[in-house]
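Here the complex is missing a single protein chain, while all its other protein chains stay put.
Labels run A and B following the written order; every chain starts at residue 1.
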Amino acid sequence: MSAPSQNMPMAVSATRPKPLLLRHLPYFAGSAVIVALAATMQFDGYVHNILMQATTFAIAVFGLSVVLGLCGQINLAQAAFFGVGAYAVGLGTSDYHLSYWLCLGGGCVIALLAGALLGMSTLRLGGHYLAMVTISFQQIVTLVMINTIWLTHGPDGVARIGRPDLFQSSQSYLAFCVAMLALVGYVVWHLADTRLGRAMRAVRDNELAAGVVGIDVFRTKVFAFALSAVLGGLAGGLFAGGFAYVSPDQFSFAESVVFLTMSLLGGVASPIGSAIGTGLLILIPEWLRFLKSVPGLYLAIYGLSVILIVRYMPDGIWGFFRIATERWQAKAKVHAAGLALQLTPATIGGDIVLAVKGLAKHFGGLKAVDNVDIEVRRGGVHALIGPNGSGKTTTLNVLSGLYKATAGRVTLDGTDITEMPPHQRAAAGLGRTFQNIRLFRSMTALENVVIGAERPGNTLIGAGGDDALVKRAMSALAFVGLGGRANELISSFSYGHQRLIEIARALAANPTLLLLDEPAAGLNSSEKVELHALLKRIAAQGLTILIIDHDMTLVSEAAQHITVLNFGRRIADGESLAVLRHPDVVSAYLGTE
Amino acid sequence: MKLTRRDFTAGLAVGITAPYAIRSARAQAATLKIGMCVPVTGPAAEQGLWAQNGAKLALAAVNKAGGVLGKQVELVIEDDQTTNPGIVLAFSKLAAQPDIVAFLGSIRSTQVMAMAPDVLKLGKPVMIGGTNPDLTHMGNPWLFRFRPNDSYSGRVIADFGVNTLGKKKWAIVHSTDAFGTAGGKALSDALSKLGAPPVLDQGYANQSQDFTPVVLAVKQSGADVLGTYFTFENDLGIFARQLRQLGVTIPWVGSPSVVAVSSTKLAGPALYGTFGVADYAEESGDAPRAFGKSYRETYKTAPDIQSAWTYDAVTILSAAINKAGSTDPTKIREAILALKKFPGAEGEYNFDQNGDGLHGYNVVRNEKGMIVFDKHIEFND
Partner (left out) sequence: MACGKAINNRRPKILLPGISMDLALQLLFTGIGIGAVYALVALGFVLIFRATNVVNFAQGEFSMVAAYLMVVFAVDLGWPYWLSFLLALAGMALLGAIFNLGVYYPLRHRSFLPVIIATIGASILLSNSVLAIYGPQPQVLEGWFETPGIQLGPVYLDSQYLLIIAVTIVLVIFNYWFFEHTMLGKKLQATSQDKEMASLLGISVSTMIMITFIYSAVLGGLAGILVAPVLFVSIQMGSTIALKAFAATIIGGFGDVTGAIIGGLALGIIETFGAAYISVPYKDGFAFLVLVAFLVFRPQGIFGERVAEKA
């Protein structure tokens, strides 16, 4: 696994990427052509309206591809945000005679604030709660549109909505909307490969792991939600200008479901998919008029397709095609390994890297961890062992911030981290792996490790540019012996290799202390030997390890110091061999006879 | 279930014939075309079917009598999906066909509102059934209304209650949707003019499951007469039952939904003795009687307002084009506005300069489940 050749420093031979804008030139050229077409081609009013609707809807659906596709959070109120933007432009231009641009901007800001507030109040809960809260928000917005007649004209709607002077004609306005679509599409497309985009994908794939590698999960979700809302608002503003009339029924819950379906159908994770889904769901109803002659039949088929898409095409049409075409594309082999991995754990505090004092975690009446003290010395391997249910994993979860301690103090390298959420602990220098591997499964090995390298507070990545991150990640992958397979998806790796990638992700972050949760679980004997060697090489670089494992051979050979827990309490602590011979430890493991 | 199958076949027939009609029309340019936006799909699909029935009945009569300007008249139907964006799309699709000379719009005011900018841009006459008074008062010369607008329904309800029933303490209950809000306002204004401002003016949201608070408010207000604008029959049914259960027995004069067939069926005895305004009442005159007879012969069922207004729209539009002797939009407009005392299924048409054809309503009564004609109230201003 860790053949020395792969760990040799090698020059990066991968083709150096051209500047971003240059690489994406075809995109802009293509967009310019489409905008020009929209501005010059002769359409009749019907085609014009269809295009107008598709263009503005697609922007709103792009918003969903951010929040749902990238970040995995449901938003069933996109039509409400769309409506907020539409009403801002509608009321602003028709009643208050304000400039179109001011109204469009204002609509975006209101949508942004609404989205951010809604997100902040509920994104900690996630899941079903979020679904419900967004539905509630949607209903309240609809009620307000209908009932605050003095402001919104109620169900009559807003007529005579203005357009900017520059784009007075329908044709030029359409071209303007298409240009906005291209611009937003570019931003959304590119977002996935930025730090924020990676954080969103990490949150989507595995929220717990995202927190532990240093991503502020809550803030990332709020960003995603607010961005989605602002795109909804922008789309609504453009829509209002395009159709010159808006009314509350255009922004109902049913429309939110339509947006969601558009996003799912095309492929939730990509802007191209969103555009495909939007186009299809605007055109299909036009094609399937004959089905619509029986009220309900069309929507019934619509509902059935949603179920079928979710079941058989989880990545939508675009995802389906991409998977099909990927088979034909040769995988970009990475022949390059980065520089040898460098680990320079911070040494601010004294001799003790991790000090745990009187730690307790109670679940209701159950004392899973009770009054435990641990002191981990700098630069060694410290093992935490105990029989099943003794509280080891609970302790680790409290240490990494997944559980809140009931009592006690935890100090990492001189910093009190007791009250910190997981991502702040990561920033303070804590890294960890999980017993049941928690990788970001939709990403490549390299992307996983890049997210690790991005840990706030990592001093070894310079300014955090893409080049530095990739270099750092490559060297970490090479360190665990997987440098050659960096561009493969997680699913193509064996269980043992996934474990190594998880370790590489933690190492790339250059932590002060590495927590390993049963790293040997599920490994065969030769993999265990290799793991042992890896631990030695890590320790040789001066990184402190706190390991939990059942494998006594591994523990006794690797660890210099052992703490033993039983029934949530510490029953022994000290130098390895002495602890393992301690009568309480023997009886805890073998039972007293 | 019987109803359903009929709808299904009829709907299917429309779905199949509509595209065919468009295609065949291109082949023979000898027809004169009228576009029609109508809900073929969506919540009002069934009403849409009735609207088409009315229009087609009139069309058959016009064509039998020799057509318009010597040509046979043809309807080009486009689905408005019962939504506002839907009707904008449908109308733009029709407007793109230059040989369509005039259009039938929607019975829903918000839909007319939504298509109005495009109508103004196109500059061809559009017959509408939406009853929001504003529609013909917003400077759009191309909208012609074939139903009395809500200011008349409000005035008729007020006039009937105050002058015929002699009641002055009014409670108004109305839906907060477009129809209910506009109607409630018109009624309230009319009552104020008659010197009897309402003692209670209560809105409610559509699809409420319970009306106890509203009924108690009516009871508390001490009103001696009730005026209502309900949109959905099930809301009306729940309200009517709870009203009776909680012992409110004051006279009740309502918008057309109170005397609609479906409400009568849903609410049963709770609506006995109520009054409602109706733009179509078969017993109100000779022309309505004739329409009712011919509709029943063709479709084996009783007509209602959804088919009466489209019937009148096609009949009057055809007459106007014949009189104008041209399909020039301005000439058609002048011809429609010049129509006086034209007998239609809904009553006597006298177009004013705003494009409103009717200026009064029939008042009908629920006589133990049967709807009977009571009186017609007409205004001259």
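As a working rule, a residue touches a chain if its C-beta (ideal position, glycine included) is under 8 Å from a C-beta of that chain, and two chains touch if they have at least 3 such contacts.
Source: prediction; values computed, not measured.
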Chains shown that the absent chain touches, full complex: A, B
Among B:Gly86, B:Gly203 or B:Gly276, the residue in touch with the chain that has been omitted: B:Gly203
Contact partner of the left-out chain, one of A:Leu25, A:Ile140 or A:Leu183: A:Ile140
Contacting the left-out chain in the complete assembly, out of A:Leu264, A:Ala405, A:Val555 or A:Ala572: A:Leu264
In subunit B, positions touching the absent partner: 1, 3-4, 7, 43-46, 134, 137, 176, 181-182, 185, 188-189, 200-205, 207-210, 212-214, 216-217, 220, 233-234, 237-238, 241, 245-247, 262, 265-266, 268
For subunit A, residues in touch with the removed chain: 68, 72, 74, 121-122, 125, 127-129, 131-133, 135-137, 139-140, 143, 146-147, 149-150, 153-154, 156, 159, 207-208, 257, 260, 264, 294-300, 302-307, 310-311, 314, 393, 397, 402-403, 434
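Basically, only the chains that are shown with their structure count from here on.
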Where subunit A and subunit B are represented by their mean Cα positions, the distance between them in whole Å: 53
Sites on subunit B touched by subunit A in the complex: 7-8, 11-12, 14-16, 19, 40-43, 45-46, 79, 81, 83-85, 88-89, 92-93, 95-96, 109-110, 113-114, 116-118, 132, 134, 138, 176-179, 181-182, 203, 205
Sites on subunit A touched by subunit B in the complex: 44-46, 48-50, 53, 143, 146-147, 149, 154-157, 159-160, 243-245, 247, 249-250, 285-286, 289-290, 292-295, 298
